[in-house]
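What follows is a structure written as structure tokens; I'll ask about it next.
For this view, one protein chain was removed and the others were kept in their places.
All chains are identified by letter, namely A, B, C and D, in their written order; residue positions are counted from 1 within each chain.
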Amino acid sequence: MRRTGSEGGVPRWILLPAAAGAAFVLLPLLAIVLQVDWRAFPALVTSEASRDALLLSLRTSTASTLLCVLLGVPMAVALARTRFPGQSLLRALVLLPLVLPPVVGGIALLYTFGRRGLLGETLEVVGLEVAFSTAAVVMAQTFVALPFLVVSLEGALRTAGHRYEVVAASLGARPTTVFRRVTLPLVLPGLLSGSVLAFARALGEFGATITFAGSLQGTTRTLPLEIYLRRETDADAAVALSLVLVVVAVVVIGTAGQGRVRR
Amino acid sequence: MRRTGSEGGVPRWILLPAAAGAAFVLLPLLAIVLQVDWRAFPALVTSEASRDALLLSLRTSTASTLLCVLLGVPMAVALARTRFPGQSLLRALVLLPLVLPPVVGGIALLYTFGRRGLLGETLEVVGLEVAFSTAAVVMAQTFVALPFLVVSLEGALRTAGHRYEVVAASLGARPTTVFRRVTLPLVLPGLLSGSVLAFARALGEFGATITFAGSLQGTTRTLPLEIYLRRETDADAAVALSLVLVVVAVVVIGTAGQGRVRR
Amino acid sequence: MTFELEAEVPERGVELALRVAPGETVALLGPNGAGKSTALAVAAGLLRPDRGRVALDARPLTVTGGGGQRASYVPPHARRIALLAQDPLLFPHLDVRANVEFAPRAQGAGRAAAREAAERWLTTVGVADLADRRPGELSGGQAQRVALARALAADPLLLLLDEPMAALDVAVTPAVRQVLRTVLAGRSALLVTHDVLDALLLADRVVVLEDGRVVEEGPTSEVLSRPRSAFAARIAGLNILTGTWRGGRVHCEDGSVVAGMSSDPAPSDGARAVAVFSPGAVSVYRDAPGGSPRTVLRAQVTEIEPHGDRIRIRTTRAAADVTPQAAAELDLAPGAEVLLSVKATEITVYPA
Amino acid sequence: MTFELEAEVPERGVELALRVAPGETVALLGPNGAGKSTALAVAAGLLRPDRGRVALDARPLTVTGGGGQRASYVPPHARRIALLAQDPLLFPHLDVRANVEFAPRAQGAGRAAAREAAERWLTTVGVADLADRRPGELSGGQAQRVALARALAADPLLLLLDEPMAALDVAVTPAVRQVLRTVLAGRSALLVTHDVLDALLLADRVVVLEDGRVVEEGPTSEVLSRPRSAFAARIAGLNILTGTWRGGRVHCEDGSVVAGMSSDPAPSDGARAVAVFSPGAVSVYRDAPGGSPRTVLRAQVTEIEPHGDRIRIRTTRAAADVTPQAAAELDLAPGAEVLLSVKATEITVYPA
Partner (left out) sequence: DDAGDGGERVLTVYAAASLTASFEELAERFEAANDGVSVELAFAGSSDLVAQITSGAPADVFASADQSNMDKLTAEGLEGSAPEVFATNTLQIAVPPDNPGEVSDLADLSDEDLAVVVCAPEVPCGAAALALAEAAGTTLAPDSEEQSVADVLGKVRAGEADAGLVYVTDVIAAAGDVLGIDVPESDAVVNDYPIATLADSDQAELAQAFVDLVLGEQGQAVLAEAGFGTP
């Protein structure tokens, strides 16, 4: 038994611009793949620097995605489900890292968490020094990726509405229970795609990282930094490394997509 | 008369991480504002180069957001509302520009639409030379921003479900009518936030632009490129210009937010 | 456990006061849009009235400020009031069993206890075999039954039921009604229904709403046998005419005069009075009847429908039950002009 | 315009065939989950059966392949079949008027014509004053009326109505039923309902579904006066006992023997037969009655409810209508053991 609303529901002509859009994205990817020097590829990709960079990227992106979820979910819920004066200004401000050129974001982070930044001394007293550490990479990635999660989750929360939350409350569930058992499961697709966006953004992050965290192999030099550096001497190597990033991304997005379809 | 589900519905403790997240984003912004040399600010911001860059940025970002909507809405609909073999692979591929370091994206675009690229000769025959023109800026921005629109819109489409579309079809509405009168209005919040994301991403785009379009004042040097350039010589100027970008962004996001709330 | 509610929601044209005594079941009757669901929403704390007060025993639940009162508001989950809304709204991400387990679990019951409660309530409403389904895979009636089980499993102090049986089939309705009777017996409840049988069987008292106002309330049997409002008469299947009591008769607005047996106490002269009579007491004529003086009303037929072994003729003034033969002889069709006559002995008149 | 439907949807346990003659209204009756909404969804093209065929006149709408047939599928919008589903699903972003205008506009009507049609249908269902509201601001019954108006405005060849009056109040139900009678008169329609009155007043023929299968069909009055299925008997308010016809009596599974007047043609010996009798013909005793030989059934009281001026006693075997006095004397309560006796002359027996 199949429902329709699949083929039946979509106007045919829509497939034309959809295909054009897909081609616009896919052709450059194809062009890159065609450009890769496959003989040199294995050596390039398995070099120590590349492996360090890839592992660091995966570790930091995962950490910052987690941080994004921990901070971003509450932010999205607060934005979508409460009302307070100045809310739309706050929303706009919170989304700012979206537009801030990443390098400027890095400068801002330096001014804030750097040794001489707003909080630098406070942090130093506590014994925390983030400068040139992996923690700084995670912070930079979180800073740029957080708004992605917040925006997509807030949209999902608004689309889902809060009728089910109301029902749950009337059944005696405390707000925390409602949040855990109703709100979160209901917006799971939105949370998933938001997390994918955040992970992707963190994985590709360059400007804020180099500005705030620096670039030292194994500590702060993530894959994008490695790619940029390689590019100075060997554009083909950079392209080959990019391909690695692409494959990682396809795996991540594909997995998340699976999860979404299963629901 | 007020509904609850506003204050009533959200667990109190959630405001704590939400505030922490907001602080994490807002403090660096504050740090930047504190850093701006307000005396030099007017001169900096109104210089010809700055104005050119700002105008170019606004023009190209608007154009590429439009392109994203034209291509991305059909793509999101096709991904969310049809089923075909290889769909999740296609989704993952289409979302790739999300993770591709922008410079690599720019290289890919050069490999495709550049003079020596895949389509370069074809385009040249038609008399089109896109690389290093304003059109190239728009293409670079569209390439990186498109997935943002697609992801958030697809999420919204899935969350909204297609029950209303089914009803509309059973009332005799052709797919195109359903699309225009039901699907689009229903996911308007998702489309709006997707467009904001796309616009923001286009506005902040740097790497792909400098690689594929170059950096020529008035033609291809957008505000982020201008900021980057200024940073080489005068970091304060870069920060001041960033502030302009931030203000533009606040206005755009704020306006879109208004539109969403009104609904 | 006395429940009291006073609420003004001008946006919806609602302004009413209700009271549910300990252990009492009150039926809320009224036309579509009368404000029944609104009243339940205010009771459950899902809607804050502009002005009003909701209290369970001495415990204030919703108090809008003003008039010397301190404003206060107990959130829905802390009220121990469960609402079965008009729309089942089963949680789409949970299966049927988990939906019913939700309330016990939320209230701190253990896994086993919650499962046991779910099993029991699902069996009670007759859908135990659907426990593993997702809500999206249920029929309309099945979903409503699950929603009912879910609300019952919440074991509240006050139960609010909004048309709990609207989508149930005739085969299961009596059984579910029986279940509700047991469940509601020891419990305070507010029940919205469009079915007179629900009111009769389940409610101790009925409150009739019209246009957001309480137009009538009282013990079920009394309201349904001696309705004062048009809607109560309609739901009780009785005819009602309102007018002024003058010279031992009811003078209606349209000039017709109704003679009837006045109740004890009789209405005072010049006061508003209602005349109530059953459709079975009405005779229908095409031409003016002779004989003993009766109340005669001029009316137009609006609907004709079977009613048990008789035919119910609805007209612009009153309904009449006639035999199929009579209906055939009179050759009645919607739009036909008829005269309705009722013997004075069949009409009860009492103060409005 | 003959409508034919044959469908197997194993996932929902549905396998049925239906036919609607030109201009005919067919009522689909059956318990919750019987497959009524599923049948409508297949007809509207919202659900593709695993195997089946849907056709309007000679025009195939859904044909699953196999058996020499070419698979084909006409999308919902091109079928000229309108569906009023069980859930109103008004477009939340359009106001009430725009919701009703939707179908005319989608079918190419001009702005003015669509508005005129919307005005007309909204007036017909009695919610013209709500035209400017958003669906979120309607009560349950109001939303259902708007959904009805929206479906009617689609002016289809075949109209599918899924419980169109479930949430309506008693004051408006007769009027809406009247409207439907007019609307359905010249049109083919499939009507799902749980109300026997709808079937009686609106349908030419009824089809009874149980567990996804057609268990009975025929002209309305025939099915409701001589039901062969338990559900049809239940909805008609009649008692039904099934068994084997042997020696001029019906032998039920539980050993009881029912004597009755056999219909013409009588069932053949050894064949399945049904005995049908009205609750009014049943007498209730606590101890075995003496007197002329009668059918006596041993049963347990399950529910007691008022029924007009009598009391309906539902038992495990059959329902009985007794006077309030008799009920009081018998001191009946759910769970009580009783004996039911029915005079043979009151029982009609016919082949199952």
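Methods note: a contact is a pair of C-beta atoms (placed from the backbone, for glycine too) under 8 Å apart; a residue touches a chain by one contact, two chains touch by 3 or more.
All figures in this text were calculated on a predicted structure; none of them were measured in a lab.
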Using the definition of touch stated at the top, determine which of A:A31, A:L71, A:A92 or A:I107 touches the missing chain. A:I107
Of the residues listed, A:A156, A:I210 or A:L223, which one is in contact with the missing chain? A:I210
Among B:A80, B:A202, B:L229 or B:V252, exactly one should touch the missing chain; which is it? B:L229
Would you mind spotting which of A:A76, A:L229 or A:L245 touches the chain that isn't drawn? A:L229
In the full complex, which residues of chain A touch the absent chain? 107, 110-111, 114-117, 131-132, 210-211, 213-217, 220-221, 225, 228-233, 235
Chain not shown, touching residues in chain B: 107, 110, 114-117, 120, 129, 131-132, 210-211, 214-217, 219, 221, 229, 231-235
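Definition applied: only the chains that are shown with their structure count from here on.
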In whole angstrom, how far does the Cα centroid of chain B sit from the Cα centroid of chain D? 54
Would you mind listing the residues of chain D that make contact with two or more other chains? 45-46, 75-76
Residues of chain B that contact two or more other chains, please. 5, 8, 166, 169, 174-175, 178
Okay, in this complex, where on chain B does chain D touch? 163-164, 166-175, 177-178, 181-182, 185-186, 188, 263
Residues on chain D engaged by chain B in the complex (per definition of touch): 44-46, 75-78, 80-83, 85, 89, 91-94, 102-103, 105-107, 150-151, 154, 156
Which positions of chain C touch chain D when the two form their complex? 30-34, 36-38, 86-87, 138-142, 145, 162-163, 166-172, 174-175, 177-178, 194, 196-197, 200-201, 230-231, 234-235, 302-303, 305-306, 308, 314, 334
